[in-house]
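A protein chain is absent from this complex, but the other protein chains hold their places.
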Amino acid sequence: MKDTADSYVTADGRTIGPVVMEMKNITLRFGGVEAIKDISFDIREGEIRAIIGPNGAGKSSMLNVISGFYVPQEGEVWYKGARRPAMKPFEVARQGIARTFQNIALFEGMSVLDNVMTGRLTHMKTGLLAQSLWKGKAEEEEIANREVAEKIIDFLEIQAIRKTPVARLPYGLKKRVELARALAAEPSILLLDEPMAGMNVEEKEDMSRFILDVNDEFGTTIALIEHDMGVVMDLSDRVVVMDYGKKIGDGTPDEVRGNQDVIDAYLGVAHD
Amino acid sequence: MNEQLAFTIEVFANGLMAGVLYALVALGFVLIYKASGIFNYAQGVMALFAAMTLVGIQNGQVPFAHLINAIFGTDVHHFGWHVHSFLAIALTVGVMVALAWAVQRFVFRHLVGQEPIILFMATIGLAYFLEGVADLMWGSELKALNVCAAEGACLPQGMNMWLEGTTYEALGYGFFIDNLDIVATIVAAVLVAGLIIFAQYTKQGRAMRAVADDHQAALSVGVSLNFIWILVWSLAGFVALVAGIMWGAKSGVQFSLSLIALKALPVLMLGGFTSIPGAIVGGLIIGVGEKLFEFLIGAPFLGGATENWFAYMLALLFLVFRPQGLFGEKIIERV
Partner (left out) sequence: MFYREAGDFNTSYVEDQQTFPIKFDRYRYYVVLFIAIVIVPFVINDYWANSLLLPFLIYAIAALGLNILVGYCGQVSLGTGGFMAVGAYSCYKFMTGVDIWWGGELLFRLPEFNIFFSVIMGGVMTALVGVLFGLPSLRIKGFYLAVATLAAQFFLVWLFNRVAWFYNYSASGQISAPERDLFGVLITGPSTPAWATYLFCLFFTVVSAVIARNMTRGAAGRKWMAIRDMDIAAEIIGVNPLRAKLTAFMVSSFFIGISGALFFAVYLGAVEVGEAFSITKSFLVLFMIIIGGLGSIFGSFAGAAFLVLLPVALKVVGVDWFGWPTDIVAHLQLVIVGALIIVFLIAEPHGIAQLWRVAKEKLRLWPFPH
């Protein structure tokens, strides 16, 4: 096992840094149900970490713990070498963690551009008074952030629909807009909850390309939940496997592929 | 016993009975909300409309008399007959069912799947519309409600100069309780029991609860959404009629009857919008709380008339600690 403080360079020339986020003994309960049972794993800077497992394993709940939406009853989240105190989801976002959602959570009353601009909200600081005057500081900030948003829109090739109300978009484009919104925040860590769900082969290839480009160009650390094994094996540097709230595998894609527990879980072999 | 304590108990008892009347109006709301997710702001106006129709039919008024006279220059007011209370009530129920059908057909069928706030605002529009129609149909002046089973056996009137009440001697103090309130309590209790039995044990009641849970799922097992909604709105209309009779007998049939809806709202906030027992418990708590607060604190220290807002403040406090009300379903939000 590599020392957590070391950086290393992968086969295709990307630099993976030291551990940036660590989950230590997380247990999450809803009433009598234990959704996550004593799970620990880490995420390294710049890597693509996949979280996989059968349905109901607790993967989305894990992402929600990382986002700060669920507070685990036991365990700690460590971020950049320090224990993260209990904080509200919006404070977590301000630390540089952005995400997409399993069932699309776009703002349906707004256009694509406005949705992407909401991703910039953590960077927009002018006060209410300046905003009411608009000319001057508020407009400057708006234009500067618009430029960043437009870069993301270019990157994800959604220029043509930037003024369309998102409610009118087909599913695949909505997912792309959600990714744009998350990227607009210029996050250090990007959490993707089933980004390829419901897509056909072509769309999956596009989305995979975007994910790899994000990681390559911006150096963003990515944690993604995904069901398509082909995608997981091709994209990720390391994989965490969950089943019934427990961790049953943790390692490179090849290591995990050969793990008997993982195979059993997917085939539906009964657990003790 | 000490006079102050005895008086407090009397206030408490009267509060309980006022609470029963509130609960009755709140029930109408719960029914519709449970079955269709619509919060029917027009419930109070429905009670007003029901009461006015009842009086109008009983007294043989010509509907829209005022308007007809204005347009055609005629001078008709009454048919000249007088309808027996029971028949008038039956006919009014018929009218309320027709109203339920119309509301379903022309308003809510076109709003299926809209957000709750849009539905709520539609019911506000409905309230205004119905109020205008009621005024045009029967005239907006104050009317006396005389519901009688036979000569001499009438519902006690609240509008008389001297409240007809009974004084109960107990523990050396005479407790005064309004006769009308006693009747109202009994009627409300019967109605509530009937509704609970209906909801839990009959086929239609079960279908209603299915619709309340999930429209699609209910459709897929063969429940006719339209039928259930008409049923529910008719039931609510019937409850509105009973509430209208009780309140109307108490203080006469006039516009302020529709404001009772505004009193039912804090009841629902307290009890939860989806719970029949919640409406009752909430109604009692608000009824008692309101009267006691006014008696103990409002009148002596705050200048009185606190009944206008106390119910809301009480409900608001409850909500801050329990956002879904006492018995309401906890709203679990997932991402």
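A and B are the chain letters, set down in written order, and residue numbers restart from 1 in every chain.
In the analysis below, a residue touches a chain if its C-beta (ideal position, glycine included) is under 8 Å from a C-beta of that chain, and two chains touch if they have at least 3 such contacts.
Here the structure is a predicted model, which means the values were calculated and not measured.
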(Q) For the chain left out of this view, which of A:S40, A:T122 or A:N259 touches it? (A) A:T122
Q. Out of B:F39, B:F238 or B:F295, which is the one that touches the chain we can't see?
A. B:F39
Q: Give the residue, chosen from B:V11, B:V62, B:V93 or B:V133, that touches the chain omitted from the document.
A: B:V133
Q. Out of A:M62, A:A98 or A:M242, which is the one that touches the chain we can't see?
A. A:A98
Q. In the complete complex, which positions of subunit B touch the hidden chain?
A. 39, 66-67, 70-71, 107, 110-111, 114, 116-118, 120-122, 124-133, 135-136, 140, 262, 265-266, 268-269, 273, 302-306, 308-309, 312-313, 315-316, 319-320, 323, 325, 333, 335
Q) If the missing chain were put back, which residues of subunit A would it touch? A) 67-69, 88-90, 92-94, 98-99, 101, 105-110, 114, 117-119, 121-122, 124, 126, 128, 131-134, 138-139, 141-143, 146-147, 150, 181-182, 185
